[in-house]
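Here the complex is missing a single protein chain, while all its other protein chains stay put.
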Amino acid sequence: MSKKLMLGVFLGFALIITSSALAKAQTKPESVRSKEPVKIGVNLDLTGVMSEVATHVRRGYEIYLEDIGYEVAGRKIEVIEYDNRSDPKVSLEVAQKLIKKDKVHMMGGWINSAGAIAVKNYLIEQKVPMVIFGFAGSENLTLPRNKYVFRPNYADGQYERALAHYAYDKLGYRKMTVFGPDFVGGTGKLASFTHGFEEKGGKIVQTILHPLGTYDISPYLAKLSMEAQAVFAFEPGDIAVVRFLTQYFESGLKEKVGLCVYETMAQDYLPVKVFGEQMIDTYSCHHYTPSFAGPENDHFKKLYAAKYPRDIANCYNEAGYTGFKFIAAALKSINGQVEDQESFLKAMSAAKIQSPCSVVSLDENNNAVRDFLITKIEKVGNRVENVVKYVARSVKQPPVGFTILRK
Amino acid sequence: MEYGAIVVQIVNGLAFGFLLFVLAAGLQVIFGLMGVVNIAHGSYFMFGGYIGSSIFLLTGSFLLSILVGMMGAGILGILTEVFFLRRLYGSSLFEPILLTFGLSLVFADLGQMIWGGAPTWIPTPEFLAFSCNFLGHPFPAYRLAIILVGLAVFFILWLLQEKTQWGAIVRAGVNDKQMVTALGINISVVFTAVFIFGALLAGFGGVMGGPLLGIYPGLDADVQILALAIIAIGGLGNLLGLLLLSLMVGLADNFGKILWPNFAVLTVWLVVVGILIVKPFGLFGRSS
Partner (left out) sequence: MHIDNQNLKSSIYYVLGGLFFLLAPFYLPEYARILLVSILITSIYVASMNILSGYLGLVTLGHAMFWGTGGYVVGILTTRGIVENFFVVIIIGFLATGLLGAILGLIVVRMVRVYFLIITLALGQVAFSIAAYSLANITGGTDGLGGLARPYLGFAFSINDTNFYYLVLLVTAVNFLFMYMLRRSPFGHVLIGIRDNERRMSAMGYNVFIYKYTSFIIAGVMSGIGGMMYAYCDRFMSPTELGFGWSGAGLIMLFIGGIGTTFGPLVGATVYTLLRYFVSVYTMYWSMISGIIFITVVLFFRGGMVSYISLLLRRKRVGSFESRKIR
């Protein structure tokens, strides 16, 4: 018995030694601190169902940082990134690690809203600015407003409402079905489309939800009622998108109902490339599309092509790019003094930048205000691509409750 | 749901069930003969699928994907048995199982190291990528193909079990190991052979399932858990019973999703628990 105690105590002391060895940061004088790099923590879903999205977001922010030499206003930028494995619990652990161990000045990322929701209270409590540049679109991240939380990408509801209005007004649909995975990001988008469509006078006849990550969705597709004229579908991430489209086309539904999809499903770089002509006449709503004409987009595409010559830039890359461009603009306006937190927070709220497809600024709730593009997939010459049909200008986040699905 | 749609869903459920059967059959023989619940079995399934998807990307040949995928799974099986499990024969009942559990963790991360965290898939092979029409409801031919192949596998396994000498030895070994050894047969060779065979089957299932299920981190656990449930209920040694159970589980899973989406995942488990309550040694098992 005493031997075991000895073991316990030994372990205890080992613990002290190892942990003390890891205790790094002592408070340093002001002058030294401002020469240190600005530490930006990144909390991304690098493994799991959203992993390709996260990897693309990372590509996007990397090309931006390389473009500015990892430096803003004379200070270096250091990115510390951890994988939250698409798990809200791990997202919290990552946040703890980034704040307590790596002592970051701000934290950004999150693809799945659940990961962002899990850490929001913690970051606010710890007074660490939260920059949601991933695809975490859940409305309650920026409603109600909190001075520490910023979202330069988009909120659920911004695209879908615009697309729903277009579907009613320009496409003439009156009855539709919504289809997607059952998680806060999925239901948020479906609910927004529903509200947007119904506020115009249309009717959503069916809401079909399936568990996130199910591969075989044909049983759910089988439930589609022919009463609807068109379907609005959302799937997160490349694999889910390909799987949906494969099974959708296999089931012969394309001939029977119109297809309106969320941005991720009609990306030029993958689904359009893979499915080609089958996707013609599909409408979708984007915050980024490669065919948009503009100097910033040209610059962005050039940077991307230089590093990834065989790929087409996509909306995920743009999210990372724009997110960090936004942070950099805010930092520049306060001369890199990120330690002066009040100024930094104000600078973030006031920042305004030119992203590849739109001017981006933040509204009173620190959520993005930007243009959204409605596109139709057409054959242009001998290529199949998204063609911009309509630009919804300066779209703001819809009001509270817009993205809550009534089940 | 209309009649046509129901038939389509039955086909879907049966296809999934056959994939489970391929996995469970290997598990069952290993369990029956060696008393080991191989928790790493699902990993073989997943690895077969991963390797198959890579091979397909390289060569475009579905057949080659199956062959190499099976081989890959088989190699994992050999590794498991020869380097790890062998050391534990004769020890307490749980240590081999724990060992396979540890291995399953290693294999899972290994899979992620090699193929990344993103799910991947095997596109449906060209000659099967069409839709049949049944009473106005289109459904993919590939699922039918899985059913046919599954039936063939069952038939082959049954033949092996009932009509060949190997089958006789394995059956005898399940019943009474000592007798088999007394008859001069090297039981450890039989163990290894059976184990590898099970792994090959699992790999085969993984590749076949590629177009249907995809291959993703966590696939190993998903199919493994279901297969464990099946052999728990199915008990030992009854191949037909195992097939029927697998099909039932596949159907329950499929219909559960359609009829009670909130309880979809639950239906299968409640069935399992229900059966185990009534018959603690499985439907066909006996206290061994």
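For clarity, chains are labelled A and B in written order, and residue numbers in each chain start from 1.
Operating definition for what follows: a contact is a pair of C-beta atoms (placed from the backbone, for glycine too) under 8 Å apart; a residue touches a chain by one contact, two chains touch by 3 or more.
This is a predicted model, so every value here is computed, not measured.
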{"item": "Touching the absent chain when the full complex is considered, from B:23, B:66, B:232 or B:251", "value": "B:232"}
{"item": "Among B:29, B:55, B:73 or B:99, residue touching the chain not depicted", "value": "B:99"}
{"item": "Residue, one of B:112, B:192 or B:238, that touches the chain absent here", "value": "B:112"}
{"item": "Touching residues on chain A - with respect to the absent chain", "value": "1-9, 11-13, 15-16, 18-20, 22-23, 46-47, 82-83, 85, 87-89, 92-93, 96-97, 100-101, 113-114, 117-118, 120-122, 182-184, 211-212, 407"}
{"item": "Contacts of chain B with the absent chain, listed as residue ranges", "value": "31, 37, 84, 87-88, 91, 93-95, 97-99, 101-106, 108-110, 112-113, 221, 225, 228-229, 232, 261-266, 269-270, 272-273, 276-277, 280-282"}
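Keep in mind that, in the parts below, only the chains that are shown with their structure count from here on.
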{"item": "Where chain A and chain B are represented by their mean Cα positions, the distance between them in whole Å", "value": "37"}
{"item": "Residues of chain A touching chain B in the complex", "value": "46-49, 51-52, 55, 83, 85, 182, 209-211, 213-216, 218-220, 222-223, 237-239, 242-243, 246-247, 250-252"}
{"item": "Touching residues (chain side chain B, partner chain A) in the complex", "value": "1, 5, 8-9, 12, 16, 112, 116-121, 124, 131, 137-140, 212-214, 216-217, 254-255, 257-258, 261, 264-265"}
